[in-house]
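What follows is a single structure, and I will ask about it in a moment.
Left out: one protein chain. Kept in place: all the others.
Moving on to subunit A:
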Amino acid sequence: MKCPHNIVNLMHDYLDGDIKPHDAKILKEHLQQCSACADHFNGLKKTVAFIQHASHLIPPSDFTARVMAKLPKEKKTVRMRRWLQNHPFITAASLFVILTIGSLFTTWNEQEQFSVSTRENVIIRGHTVIVPKGEVVKGDIVVRNGSIKIEGKVEGNVTVIHGEKYLASAGQVTGELEEINQVFEWIWYNIKERMKDVVETFE
């Protein structure tokens, strides 16, 4: 029997899944009559089935790790960013510390003006606060950017920031007498003050 000249092409179109209905009919009819072409077609179908059912190998388990180890080094900024993303708590905490210290530095540098927390029973001469003999100051005194001379009595704490304290022999301070000239002392002082506030709020 004479085979249509394009019969093999029709077989492949069929296997590709894009055979036209008209061609499919021609192919089907021919295969029913021609055993040689039917064998050919079966051989192709078997071949496809064999290849499709080839078992699948999987790569070794360390495949990804080995690829990653061979990649060129990544930029430091990226590594840093990822580290920060992976450790949000540490990031937040360190950011907090940095901001706190920063703000303390600023307050330390900003407050260059002379100030004193109380004006009762004291004499102010230039940048010096004098607690005169015989006078009693009730409460704490904080002096910024100035000195204090105590000849009388202070019933409370005295703190001198950026300045000096002179305690005359007759002078008396019932509380603590403190002089702060360093940034770190200033920070420590701030922390103590805040802690006191916190403790007081809880009390």
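Convention: a residue touches a chain if its C-beta (ideal position, glycine included) is under 8 Å from a C-beta of that chain, and two chains touch if they have at least 3 such contacts; residues count from 1.
Here is the rule we go by: contacts and distances are computed from a predicted model.
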(request) For the chain that's not shown, choose its UniProt protein name out of "FAD-dependent oxidoreductase", "TRAP transporter large permease", "Thiazole synthase" or "RNA polymerase sigma factor SigW". (result) "RNA polymerase sigma factor SigW"
(message) Using the document's definition of touch, tell me which of A:72, A:88 or A:126 contacts the absent chain.
(response) A:72
(request) Could you tell which one of A:42, A:115 or A:174 touches the chain left off the display? (result) A:42
(request) Kindly state which of the options A:64, A:91 or A:107 is in contact with the chain not pictured. (result) A:64
(request) For subunit A, enumerate the residues touching the unshown chain of the complex. (result) 8-9, 12, 15-16, 40, 42-44, 46-48, 50-52, 54-60, 63-64, 66-68, 70-72, 74-75, 77-78, 82
